[in-house]
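Notes for the one structure printed next.
One chain of protein is taken out of this complex; the other chains stay put.
Going by the order they are written in, the chains are A, B and C; count residues from 1 in each one.
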Amino acid sequence: MTKRLTEDAHGVYIISATPFTDAGELDLSSADRLVDFYLEKGITGMTVLGMMGEAPKLAPDESVTFLKHMLKRVAGQIPVIVGVSSPGLDNMARLCRSSMEAGAAGVMIAPAAGLTTEDRLLTYFIQVFERLGPDIPVCYQDFPMTTGVHISAKLFNQMVRDFPQLVMLKHEDWPGLNKLTAVRNLESDTSTRRVSILTGNGGLFLPMELERGADGAMTGFAYPEMLIKVVELYRIGDRQAANDIFDAYLPLVRHEQQLGAGLAIRKEILRRRGVITSAATRAPGPKLSKADHDDISFLTSRLEKRLEEIGHGS
Amino acid sequence: MTKRLTEDAHGVYIISATPFTDAGELDLSSADRLVDFYLEKGITGMTVLGMMGEAPKLAPDESVTFLKHMLKRVAGQIPVIVGVSSPGLDNMARLCRSSMEAGAAGVMIAPAAGLTTEDRLLTYFIQVFERLGPDIPVCYQDFPMTTGVHISAKLFNQMVRDFPQLVMLKHEDWPGLNKLTAVRNLESDTSTRRVSILTGNGGLFLPMELERGADGAMTGFAYPEMLIKVVELYRIGDRQAANDIFDAYLPLVRHEQQLGAGLAIRKEILRRRGVITSAATRAPGPKLSKADHDDISFLTSRLEKRLEEIGHGS
Amino acid sequence: MTKRLTEDAHGVYIISATPFTDAGELDLSSADRLVDFYLEKGITGMTVLGMMGEAPKLAPDESVTFLKHMLKRVAGQIPVIVGVSSPGLDNMARLCRSSMEAGAAGVMIAPAAGLTTEDRLLTYFIQVFERLGPDIPVCYQDFPMTTGVHISAKLFNQMVRDFPQLVMLKHEDWPGLNKLTAVRNLESDTSTRRVSILTGNGGLFLPMELERGADGAMTGFAYPEMLIKVVELYRIGDRQAANDIFDAYLPLVRHEQQLGAGLAIRKEILRRRGVITSAATRAPGPKLSKADHDDISFLTSRLEKRLEEIGHGS
Partner (left out) sequence: MTKRLTEDAHGVYIISATPFTDAGELDLSSADRLVDFYLEKGITGMTVLGMMGEAPKLAPDESVTFLKHMLKRVAGQIPVIVGVSSPGLDNMARLCRSSMEAGAAGVMIAPAAGLTTEDRLLTYFIQVFERLGPDIPVCYQDFPMTTGVHISAKLFNQMVRDFPQLVMLKHEDWPGLNKLTAVRNLESDTSTRRVSILTGNGGLFLPMELERGADGAMTGFAYPEMLIKVVELYRIGDRQAANDIFDAYLPLVRHEQQLGAGLAIRKEILRRRGVITSAATRAPGPKLSKADHDDISFLTSRLEKRLEEIGHGS
């Protein structure tokens, strides 16, 4: 049986792409290769059906097919989180049940759009936690650039105290370094349970976030080996080495992090690395131009050269 | 066989509520009564699965169940439009097919969020029309307050010229009177096909919109008889009488038109009128407080009194 | 010496337009007539340099010229509030000083854009109150549709407890009835000082807001006599009579309340009533089309007829 997600989660929870064929169908054999690739690189966990996983563009039966397929391939080797955000609680609860029955370790939830004040936001999560029950571990996805919903460190802290099943923060506010610090400080100041904090934003601020108290990354950068190495080196206290590796990849991290366009770039790199068969995204989605392809070629070839220089060449 | 939606559509296309039981399940017997109520009042058409129909909170199979049920009850007496907006074109196309197969007259589509420039918006609709094919009549839902996407009269005019299947504008920009005028003027100036324009915003500006060239209303006001009477009186040129009726209802129109909260008010009035069994909305949704109930009682009792005064009492 | 604004403020604080000549210059003789018109109708207070007063389009010296001129004409007969919102605290403090020196009763402040969480919002107002000092009475302008900043009843309540100089809420959230109720309930529940609540939104929900505990209106509707009468009738408990008057004006209230366009309509009506010489607004601002003028004529002539009917004709 799969271990439930807990507050001590750390490392790299990769956000899995959802591979399609050129015709736009789910490509489950690419999905298998993707799982194998991620596991081989050494990820600690995985998140499926995130925003970057094109979840809102899947039919509901496709979502369930995909998550079951991924969970089966993972076969309990690592914990898997399923993104279940939805405009309605009924649909959320339904996907949540399917996920946990299929062996998920927990679910990730971003607040619905339009929760403009903190009391509305709290009321929403009271409803959510009531609906899902006390047994399902939850990761709060804090991604205001996309949801338009903002949470203060103070309110997050209160929710941690009120809901024991809230075990993780996916930190993706931007700029967000001082908020991360504020969350950690409030935990100390109020003797609140310390939750796991994994950070997103494509990894753009990963080393600084680890310095501020993050436990790892949850993002879909196409070179998970970098994320893993950086988190490991921070864990053993080798900050300079961690940043040396990080900086080598930074031009690509920065390039992939472009909101919207980044997903197509990420899939194309995974395709070039031989992991997935097609880089197709579902419409309406970003498409790569000739110039976009040239940018990727330029940046990946510079990456290889730089990795050689710092002794990390393949 | 159902008549397809065409440019000469006019009158009142009521936006149907989606009735639930107190437990939150689809209430199909209330749905039947709702259809009968709308037909008896004399609506010209109906729209199901609109934003006010809580469409994003239905499970996909519920959406199909509901639209089939409604279409069956309507039994071809009036044209029915189905709201098929979706973040992904695959899901949109799927719901579109189900709708047309079940006898819908056409579909209503609001642009996906994030279409920030007019070329992106046009590109999106090129993709949409390509996917749906030339045979499905489309109503463009222009509701920027909710979608965040704005269209100029000029671009709408261009789309009308480029896509023969675009036959209707649901006008719900706000303030929008001059845009409506601009759309009509551009049609003349460019000898473009005249499309049907039905207006939303809960009917708040209906008489002025009719004066500016709208062909009717598409909204879910709980007293469809008012919308119908106002549109009829404008059609025969009795502007003063139309406004007399409209003004009697205006306090309630204004009250129901509150974004978000309005849906709960609308369902509660339909419940009080004996049409649906429960006023329940799906979570997360607006709930009525004691004071909200009192407001409704006050306004509806004043409405009855006023209708007596102007000789429209029951 | 002018009385300072206090928590017991009530009645109608009219938001004054800023009259310009057709050439766009400040029109101080129209300003005089405007003051006289407002005073004659019986307003309780006045607000100048609000958003509807085109304050951001005045040069700073024009702002000071205008507010001094208005204060001089008012001559202490009623309290005057000055809108001093600004992106920077230095400019805010400067305008605040000029206002109080010229005899203002207090200032109105809307939060700066971008205050996305409640702790940021609170931090901002701590800075504001520190800068302005304890002696200047402040009205909090809660107008999220324009500022993008939302405040919960709970945070507002906390600010009332922390800052004795916060004496008034200009309530302009929308939909906002239940928030108004929540503010009043929290005052009771937490034994907090009861502040004055005046409501905006062009008066669209005025009777219901008075029922919920508002003390009056702060808006710029071109017929202040209606606002005054409605507030008075509510004060003496004649709810039906209040609503009879209100409903007669509602078609125009609804028309004037259109965000953006409403300002031009309001100025045009004031011009037609002989109060100001020109309806000009400063660029970029709304302009009235032929159809817009016809709408105004139609609605004002219906208003006159309706006022006759209910015995309030001139």
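To be clear about the criterion, contacts are C-beta pairs under 8 Å (C-beta built on N, C-alpha and C of every residue); 3 or more make two chains touch, one makes a residue touch a chain.
All values derive from a computational prediction rather than experimental measurement.
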item: Where the missing chain makes contact, among the chains that are shown; value: A, B, C
item: Option touching the unshown chain, where C:56, C:76, C:133 or C:313 are the choices; value: C:56
item: Residue in contact with the excluded chain [from A:175, A:237 or A:274]; value: A:175
item: Which residue of B:113, B:155, B:241 or B:259 touches the chain not shown here; value: B:155
item: Interface with the undisplayed chain - residues on chain B; value: 116-120, 144, 150-155
item: Contacts of chain A with the absent chain, listed as residue ranges; value: 174-175, 177-178, 181, 204-205, 208, 211-212, 239-240, 243, 247, 250-251, 254-255, 258-262, 289, 291-292, 294-295, 298, 302, 306
item: Residues belonging to chain C that touch the chain removed from view; value: 24, 54, 56-61, 86-91, 94, 112, 114, 124, 127, 131, 260, 282-284
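The rule is short, and it goes like this: only the chains that are shown with their structure count from here on.
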item: Longest centre-to-centre distance from chain C, chain (CA-based); value: A
item: Centroid spacing, where centroids are CA-atom means, of chain B and chain C in whole angstrom; value: 34
item: Chain centre separation (chain A, chain C; CA means) in Å; value: 46
item: Multi-chain contact residues (two or more partners), chain B; value: 260
